[in-house]
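For this depiction, one protein chain was excluded, whereas all remaining protein chains were kept in their positions.
Note that the chains take the letters A and B in the order they are written out, and that residue 1 is the start of every chain.
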Amino acid sequence: MGMTENKPVIALMTDFGLADTYVGQMKSVIAARTSASVIDLTHSVAPQNVLHAAYLFSTAHPYLPDGAVIVCIADPGVGTDRSPIAVQWTRGYLVGPDNGWLSYLVRDVSAANAESAETPIPEGWTVAALENPAYQLTPVSRTFHGRDIFAPAAAALAEGTAIEELGPKRDSLVTLAVPMPVDDGGTVRGQVVHVDNFGNLITNIPSAYLGASILVSIAGGEIRGPAQSYQAKPFAALVGSSGVLEIAAPNANAARLLGIGIGAPVSVTNQPRLVTEPPKP
Amino acid sequence: MGMTENKPVIALMTDFGLADTYVGQMKSVIAARTSASVIDLTHSVAPQNVLHAAYLFSTAHPYLPDGAVIVCIADPGVGTDRSPIAVQWTRGYLVGPDNGWLSYLVRDVSAANAESAETPIPEGWTVAALENPAYQLTPVSRTFHGRDIFAPAAAALAEGTAIEELGPKRDSLVTLAVPMPVDDGGTVRGQVVHVDNFGNLITNIPSAYLGASILVSIAGGEIRGPAQSYQAKPFAALVGSSGVLEIAAPNANAARLLGIGIGAPVSVTNQPRLVTEPPKP
Partner (left out) sequence: MGMTENKPVIALMTDFGLADTYVGQMKSVIAARTSASVIDLTHSVAPQNVLHAAYLFSTAHPYLPDGAVIVCIADPGVGTDRSPIAVQWTRGYLVGPDNGWLSYLVRDVSAANAESAETPIPEGWTVAALENPAYQLTPVSRTFHGRDIFAPAAAALAEGTAIEELGPKRDSLVTLAVPMPVDDGGTVRGQVVHVDNFGNLITNIPSAYLGASILVSIAGGEIRGPAQSYQAKPFAALVGSSGVLEIAAPNANAARLLGIGIGAPVSVTNQPRLVTEPPKP
């Protein structure tokens, strides 16, 4: 009953920043091949940090429409022997270097978490190495596969090209070890995995670990929670929009106030509440 | 006679920055619901600064096509009892928290300027509280109504959903006191309300207060004007693109050179000109 018709969507995430024309060149290549809508997820992945890309990707992909083609590029190995790949999965397509940016997704789908090893592919997924020159720019540069390989592949998939056309099937995917919280009986130990634009400290501790009353240890101090909004003082320990514990300061930058960032340890102790309802597991 | 057909437009303004996937998540939610064109007005509102959002919104909305859905989010109160709202006004739709970002527009429309109070709604406007869960994500997070409430509401309005569908009618709007220039007989006193990317100092003094020859007092110095371009030396005092006085330095950053920023006082004295034509009012 909508006024507009469905249109293919290509979503881009890179570590290119916006100060150069790199993202613009990718969008130009795409626009020359398809009228698909292009969405920027972010271009501020920490430079060449594949694990940061994997984390940011995990926060965004659930909201895209089925069928979306997601391109993710943090690619320190461009020009080496790492493979450019496309993946067809249950919800659409994934395009980028085979270097581990799918680690969070693969973990969630298959509970695999090997140490930077090649892992079997989750059931129902198809992986293709992007080797067909018909879907590459000529010549392919050594340093910018985003423009020369990934953008034309994404455009082709958005236009309905079968993934098998793009290159030969692959039997494995590179995954990296994703930092996981550890529950050592009463205390859950995790870490900060992202600091957002507001200075909020995003951890890797999911809400399932948090009871109705918690004590968070971070940066040498303690915060009671969970808070109900960012306005709790002096710090708010609450479940953020990605379903994990985050630490914020009302109208201020918690990362700067606490002097910590990515990798900082965080632990949570669930506390008994003097109320009738039991803590939720 | 154009080659392209009219398409609904959704315009986004936030304080989210582009370093996270927050804006990308909103665009993903929108793309899953409509093929409307999405325009970024800016995502660099000063963090949690509703008055800055109100100012920036006032500079951009006049240029959007009729029917546009404008989403504006600087939302320090997310998760508290501030209301999420949509407004139907004479030129389209406005979506965001009811916290005052419409203050410049309401002032211009109805000359209301109460001190952070709830004000009557301008004639012909309809305001709805965004309470219908059919137009929200499930579950609604406590911290990211941009994704969970405002993006789906904007998509629904772009697709032609009646505003009454989104939730119950409201009778008032929160407005903030907008900094207004004061004319004390000969001298107009105002302030800097924005510093742009070039370091130009944008004031709240409209061109209507400026005669054919003016003397501007700022940062302890004086500048004659109005200049005809940014090339006036050492500083150009001229009417900028939003119709207000701004102070620039040719090929340089005036804010840095003068050592001032938002909130700095500015005054203007109209001067007699030794020419035949009288100063314009």
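Please note the rule applied: a residue touches a chain if its C-beta (ideal position, glycine included) is under 8 Å from a C-beta of that chain, and two chains touch if they have at least 3 such contacts.
Predicted model, so just to flag it, every value in this text is computed and none were measured.
Among the residues B:100, B:122, B:181 or B:240, only B:240 touches the chain that is left out of the figure. Considering B:9, B:102 or B:254, the position touching the chain not shown turns out to be B:9 (whole complex).
By the touch rule set out above, chain B reaches the unshown chain at residues 1-7, 9, 11, 13, 18, 37, 39-44, 56, 59-60, 63-65, 68, 194, 196-198, 228-231, 238-241, 246, 250-251.
Looking at chain A, the residues touching the absent chain are 7-8, 16-25, 27-29, 31-36, 38, 47-48, 76-80, 141-144, 147-148, 158-160.
One rule holds for everything that comes next: only the chains that are shown with their structure count from here on.
Chain centres here are Cα means. That of chain A falls 32 Å from that of chain B.
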